[in-house]
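Step one of this worksheet: look at the structure below.
All protein chains but one are shown at their positions in the complex.
Moving on to chain A:
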Amino acid sequence: MFKKKPLTVAMTVALASALALTGCGSSNNNGNAAGETNTGGNAPAEGNAGGNAATAEKVTLKMMHLWPAGSSKQQNMIVNDIIAQYQEANPNVTIKQEILENEQYKNKLKVLSASNDLPDVGMTWAAGFLTPYVKGQLFAPLDDTLEGGLKDSFVSGTTEAYAVDGKTYALPLELNITPVYYNKAIFSKYNLEVPQTYADFQKVVETLQSNGVAPIALGNKDRWTGSLWYMYLADRLGGPETLKNAINRSGSFEDPSLVKAAEDVQALVNGSAFNKGFNGLSNDEGKSEFMNGKAAMYLMGTWELPNFTTNESVPQEFRDSVGFFKFPTIEGGKGNIDSWVGGPGVGLFVAENSKVKEEAKKFVKFFVEKWGEQSVTKAGVIPATKVDTSKVQLPQMYIDILNELGKASNITLFADVQMSPAVAQTHLNMIQALFGKEVSPADFAKNHEEALKQEAGK
C-alpha cells in the first residue's frame, strides 16, 4: 500500500507544475495564435490571383486595420461606411477586412512580412516603424497617388513623416499635436494665469507646488510621456532643427541647447513639478491624477480631446474646466510658440507585391478623402488632411485646436518615432533615467550621441 504513495506525490507535483507552466506559457500562445491566423490570411491573396490585372473583372481587396468595433467603435463605423461607399461606386470590387487590436496588429504585420504575405492595404506608423518595411521592399511608393492635388489637401509636413529617401510610402489618416491641458478651476483658485513665457510657467509650478497641488500629471513608466517634455524644452531652446539634425546626424546631440533642455527637465523634477512616483506610473495612472483634479496640468496628444469634450463618462463639470495652452517660449531660446511636438498616427500603405496594386491605390486615395470628411465630426479624430472649421459642427476646443493647427509653424515628430527602434529604446531609457536623476544632463546627451553614432555606422 505504501508503495503507491510516492507515485501520488509525484503526480501531484507534476500536475501542480503543469499548472504553473501554463502561466509561463501564455506569451507563447500569442505567437502561435498569430502564426495560425497567418494561414487564414493567405486565402484572399490566392483569390486575387484569379482576378489578375484586368480591373473590370472581379477584384478582391484585402485590408487590415486596427479599429475593432469594441474598442474603437466610431472609427470602425467610418471604415465600414467608406468601404460600403467604395463598393457601391465600384461594383466589381469586394473589400475584405481583417481587424486586430493594436499590439496584435503589429505582431501580425511582422509575421506576414516575414512570409511576404501582406494585405493589399494596411496600416502603418511613420518614420522609424515604417523604415524596415520600406528597406525590405514590402510597401509600394504612393507618390503617383499624391499627384493631382491630393498632396495639397494634407497638412504640410504630414506625408513627409512617411517618406524614405524622398518617396512617400503611406498616406496618413490621423494627426496629433500635444498641447498642455490645464484645469481652469485650479488655476482660478490660486489666481493663476495661462503662462506665456517659461518664467511665468515656472512661477505657476511654484505656486501650485507650495499650495500642495501637484503641478503636472505625468506617468513616465511609458517613457514617451516624459519625452514630450524634453522635446518641447529642446524645441523652445534650440529651435526645431537642432533636435531633428541631431537625430538625422547632420548635427550633434551634444549641442548646448539639447544639454540645457535636459538640465531644465531636472530643474522641474527638483522643484517637485510632477506628481509623486511618476517614474513608476503608467500614462493612464498619470492621466487619472489630472482627471480627478489632483494635478493641474497635463501635456498630452490631441487624442485625449474626446475625454475633455464629448465623452459622457467623464463628469461634465470636469470637462468644462479643461483648457489648453501652447508650450511657453523660453527667453533667449530660438523656439517659436507655434511650433508643436506631435505627428501623424497611423497611415495607409499599399503592399508592394499586391496583385491588385492599382485598385488598392485608388481605394487608398478614396479612403483618405472620405476619412478627412468624417473622422473629426464622427470619431473626434483629427485627420491629417485639412479641415475647414467653418463648415463643421464641433466642440469649441476642437475648433481652437484645428485653428492652431492651421497656424502651426512646425510639427516635430515624436522623438521615439523619428529614431530607429534601437536608438528609440536608448532615448526612452535615458528619459526615464533623466527624470529619475540617475544620469547627468551631459551624460544624457552623450549616451544619445553614442547610440546615434553607432546606428549611423551600421
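Criterion: a contact is a pair of C-beta atoms (placed from the backbone, for glycine too) under 8 Å apart; a residue touches a chain by one contact, two chains touch by 3 or more; residues count from 1.
Criterion: contacts and distances are computed from a predicted model.
The chain that is not shown carries the UniProt protein name "Raffinose/stachyose/melibiose transport system permease protein", picked from "RsbT co-antagonist protein RsbR", "ABC-2 family transporter protein", "Acetoin dehydrogenase" or "Raffinose/stachyose/melibiose transport system permease protein". Within the whole complex, the absent chain has one touching residue among A:Tyr105, A:Tyr133, A:Phe253 or A:Phe290, and that is A:Tyr133. When the omitted chain is restored, the residue from A:Lys221, A:Lys326 or A:Lys362 that touches it is A:Lys221.
Touching the missing chain, out of A:Ala69, A:Ala84 or A:Ala114, is residue A:Ala114. Residue positions on chain A in contact with the hidden chain: 2-3, 5-6, 8-9, 12-13, 16-17, 19-20, 23-24, 26-28, 32, 110, 113-114, 132-133, 135-136, 138, 220-221, 223, 275-281, 285, 294, 421-422, 424-425, 429-430, 432-433, 436, 438-439, in rising order.
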